[in-house]
Structure formats: C-alpha cells, structure tokens
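Before we start, here is the structure in question, set down as structure tokens.
Not every chain is included here, but those present sit where they belong.
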Amino acid sequence: MSRRDDQTAGRDADPARLIHPGTPGLRPVTVTILEYDTSHLRERSVTRRGEIPAPALPPAVTWIAVDGIHDAGVIRSIGDIVGIHPLTLEDISNNHQRPKIEDYGDYLYLAVRMLSADGIGGFRSEQVSLVLGKGYVISFQEEPGDAFERIRERLRAGAGRLRSEGADYLFYALLDAIVDGYFAVIEVFGERIEAVEEEVVADPDQETLQAIYVLKRSLIALRRSVWPLRDVVAELERGESSLVREPTLVYLRDVYDHTIEVAETVETYRETMSGTLDVYLSSQSSRMNEIMKILTIIATIFIPLTFIAGVYGMNFAYMPELRHPWGYPAAIASMVAVAGTMLLYFKKKGWI
Amino acid sequence: MSRRDDQTAGRDADPARLIHPGTPGLRPVTVTILEYDTSHLRERSVTRRGEIPAPALPPAVTWIAVDGIHDAGVIRSIGDIVGIHPLTLEDISNNHQRPKIEDYGDYLYLAVRMLSADGIGGFRSEQVSLVLGKGYVISFQEEPGDAFERIRERLRAGAGRLRSEGADYLFYALLDAIVDGYFAVIEVFGERIEAVEEEVVADPDQETLQAIYVLKRSLIALRRSVWPLRDVVAELERGESSLVREPTLVYLRDVYDHTIEVAETVETYRETMSGTLDVYLSSQSSRMNEIMKILTIIATIFIPLTFIAGVYGMNFAYMPELRHPWGYPAAIASMVAVAGTMLLYFKKKGWI
C-alpha cells in the first residue's frame, strides 16, 4: 500500500485507502463520458460524483475519461460503480506508478507513462491508467492532454473501425496514441544528440561534456519508462485475457512492434552517446598532446641557445673568445646551428 | 549449519544446534503475543519460556513477535510448540542469513533484511525472520524496532481489513512494512547522490572521489539485500503455498511491484554514480589541460624573450649593436614583436 511518495505523510494508513501522493490538485476533476455504438454517439461531461453512470451494455461502448487523479473520492466512486479492487484504485491515484498490467478477471488494469515533447528540447511524463472492462474503458490522467483528443474526434467523425469495434479496440487505440507520443519524444532526443555530436567534433568544451551527461541521464530515465512498457504490451499481446478479442490481438502486436522499436532506438542512442563521450575524451587528450608538443618545441629550441648566451655573458677576466673579432658571429652561428639541428629533429619526428 | 560467522567458534558443532553467531545478547528477549479475530484482541508479553502458548485456532490469528534472536533457548521453545525444523531455527538465529523463502508445508519461512535510515546519512540493516503457519505468524528480530509497531496499532484500532483477514494478510502487512523501510533508505541515498553530484560540478577534490566510492560500495551492499528480496517476494506471489489464500496474492503482487521499484532505483543510482565518476575524472583531466595551457603560454612567450636578452648580455668585445644608439629600443621592439606573434598564435588556437 505504501508508495515511495507517501513515506513522509500517512505511513500508518490502511493499504486500501485512496490518497493522491502528488501535489494537491487544485484543478477540479473533469469526467467526460462517451457512449457509442455503430449508429449513435453521446458525449457528456460530469462534474458531480453522483452523476457518473454505469457503463452501457455491449455492444455499446462507454469511454469514461477522468482528467485529474488527485481526487480520491471521484476515483472511488467510479471504482464502486464498475467494481474495481482497492489496490487498483490506489495504483490509479499514485502518479509514480511503475508501468504494469494486471488482469483482475472482470477488468484489465494498465498503468503506463505518457510522454510528450515539451517543445523546448525536453519531455513531459505523466501517469496514465486504463481500465478495460466488459463494454467500457476508463482512462485516468492528471493533465488533460490532447493525445486522446484525436481519438475522440475520430469517434465523433463516425464511420470507421473505431465505431464498429468493441471496447478492446478503443483500448488499443488509446494505447497506440500513448506509444505514438514516445516517437515524438525520441525524435527530440535524436535532434539533441545530433547537435551534441556536431559540437564535439567542432568545438568541445566542458559544457559539451555536461550536455553529454545530461543526455545520458535522460536516456536512462527514458529507458526506465520504455522497458516496462514493452513488457506490458507484450503481456497484453499474448491474449490471455478474455476481454481482448482475437481480431484485436493483431493490432496489439502492431503496438508491440512499435514499443520494440522505441526501446531499440533508446538503446542505440545510449550506445551513440557512449561513443560521443569517448570522442570527447580522446579529443581532450589529443589537445593536451598538441599543447605539450608546442611547449616542448619552443623550450627545447631556446633552452640551449639561452645557455650559450649565458656562457658568453660570464664575467671571467680571461675568456679569449670575447676578444676575438669573430667571437660574436661565431656564437650566433653556433646558436643557429643548434636551433637548426633541433628543427630537423622535430621535422623527422613529424611534429612540425 | 555452519555459517561464515561461526567459522572460528564452534566449528564441530552438530548442524541442528542453535547458536546465535552475533555479539552476545545482553538484552533480555521480549516475546509479545497478539491474539485477535474480528471481535476480540488480546495482547500479552511473555518473559519466561514456559509461558509461550500454542497459537489459537483459526479463524483467530496469533502473532508472536520475538525481539532478540540471541537466545537460542527461546527460539527452540517456540520451534517446539509450533513444530519448526531445526534448520529453520538455525536460520532464525543467524543474523547474517541471506534473504530466502522456504516452504516446509506446515509453515512458510521467510528471511529478509529490514533496512531503516539511521538519520545521519547511512542505514541500519537487521535480520528479520517471519514464520507463517496455520493461523499464526511468528516474527523474529534482534532490535525491537518501530516498523511493526504501526501494524500493532492498526490491529488495536480494531475495524479494518487487517482484523478481518487471516494470518496470511498479517504476514503480508509485516512484509509490506519491511519493504516500506527500503524506500526510506533509498530516499537517503537519493539525497546523498544529489549532494555528491553538485560537489562534482562545483568544486571536486580527492574527498569527492572518496565520497563517490563510498556511495558506490554502499549501493553494492544495498543491492545485495534488494535483489534476493525481490526473488523472495516473487516466489511468494506465485502463490504455490496453501498457507497464502487467493485474495491475499493480489496484495503480495503489490509488494512485489514495490520491490521491483526499489531494485530499479538502486540500479539507476548505480548508473548515475558511474556517470558522476566519469564526470569527476574528466573534470580532473580538463583541469590538467588548463594547467598545461597556462604553463605553455607563459613559457613559450618568455623563453624566446629571455634568449634575446641573453644574447645582448654577452660580453663580446665586438658587438656593433651594443654601441648603436637605437640598439636598445630595437631589442625591446623585437621582443615585443616576438611576444605579439606568440599571443596571436595562441589566440588563433583559441587558448586565450
């Protein structure tokens, strides 16, 4: 019953209690209900708990969309209407729930993270719960997002497989919309990775390194969402629940392929970043080599010359060279000879 | 029968003998017995071995809580009453037991480590054994901790699922309380990791490195507790024991989810620390680069100038430049020219 987030507050609580562990939800909860079959569609918004109706009987499909999971009362009301286990209600309220799927016989509970690019190079992550029962789907999320809006529009538009198939197909469509969001996020990562790679080749500095590590860490976080998602969809696709009909399985297999693709792309990105880091580090070390080379060339050329100059700067009374008319030119000549030898040596080494 | 800890003392001992391998327990053993059903609850503390009663018959539930596992006699007495295998008794006495679960048919034996934050940035780890039998749970621990106290309070408070369900639900509640402790410890680690990361970016020194390694090692130790715990709960949750009833399994699955989350967080922390170590090492090497750069700039600028000064410090009798009125200004000018060229070169290199 206890999640990481309710460590501080409410430790002693009964396991089946409903407390939303996030920040207090000041926004009112919105419950939108869509009932449809091939020929009809009815859409309502409910603001008071008592107004939430029981789902229609199949073949009609009822989609109850709850925006705002901080209100434990609403969640419990819905739970009472369709008969949801207290632990599931608690999982729905928990917005740090690990992706998972649980088959309670009467209903399937699915918790996943919904990702979306935030437009400024990062991504938002939100907890979404889906409950698939006989003839109904209930979706729970905190922020009213537009990911599901497109499905609503397709439903309103009427004709199409979505209207003629059952609740399991709606369930699939919602899941598919969620997985689509992952592709958008991955694209954002792809662009950032490309930018960092160019920077590493062009003009790497300490900030580039920071950027690489931020990316690496984000990828670890992303992967932590993606891998369990993959497992969840794999379990769904195995088709062991009677709530998912045979023809829908092939669509779930399609979603599964997408999650695999996302997971593989994340792995590839991780390998890419490791490579980029290596390039950065090795370019650092190669820069160091160049610095050392320059220092060594300058120092080893001038140190002997300075020594020669020092010798003839000595004040000994008896230094015959100093009196000789050719002394000075000879000293300069010997300096040129030493410098030339050094330069030839470095040339042979391939340094200059 | 032989554990690592009794290598030195008592090697020849019979395998089924009971010796607590830790430090000698000077504290007296406390045995607290709670008997309850939906309507009644009776709580007693027992101080003498002979007073320990046989568990009540179901549907009543008896919880025998033993604080202090150093007294082999007490453990054996309880073992005799409910019929526990000598090897299990030995495992209970051993406070370095690896987490495990064993199904002896009549009872389930569970050994786990109970972790709790110690308030000063580290964590305490203690051996806890749980025995689940028909209508009773026996808990063994060395230090009387408060982790189970909250459950006792919920039991005393009366109404609630805990009072109406059987011994397996109590067993679950105790296990859940233990797993909760892991989250607290993980939070502590999270904070320490964050602190180290800030230090690495702001002002890393050799001590930061020490801190990173201490954390890495603690995480290895933590992981060694967490992974077998996960396996243990997974085995429980599979529901192969007749002592755990069907409705309780869903709660154990919940505990299993928590252990997975703990295990994943520990892995993420390990990856984070590896990244942090890389950042530290690379910042070291980048600092080295900077040092070298400064040395190289200063040395390569002044070494040629010093050489020029040296040349005109030579004491040759015939050095026409020395007599020339413009000699000195010319020498200074050539020095400025050399220094300027060098500076331009370094500017082009992007060093200054």
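In order of appearance the chains are A and B, and numbering begins at 1 in each one.
Going forward, a residue touches a chain if its C-beta (ideal position, glycine included) is under 8 Å from a C-beta of that chain, and two chains touch if they have at least 3 such contacts.
These figures come from a predicted structure and were not determined experimentally.
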Entire complex copy count, 2 subunits given: 5
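The rule is simple: only the chains that are shown with their structure count from here on.
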Inter-centroid spacing, chain B versus chain A (mean Cα positions, whole Å): 26
Residue ranges of chain A touching chain B (in the complex, touch as defined): 1-4, 7, 11-12, 14-16, 85, 87, 98, 100, 102, 104, 203, 206, 209-210, 213, 216-217, 220-221, 224, 277, 280-281, 284-285, 287-288, 291-292, 294-295, 298-299, 302-303, 305-306, 309-310, 312-315, 319, 321-325, 327-328, 331-332, 335
List of chain B residues in touch with chain A within their complex: 150, 153-154, 160-162, 173, 176, 179-180, 183-184, 186-187, 201, 250-251, 253-254, 257-258, 260-261, 264, 268, 271-272, 275, 278-279, 282-283, 285-286, 288-289, 292-293, 295-296, 299-300, 303-304, 306-307, 310-311, 313-319, 350
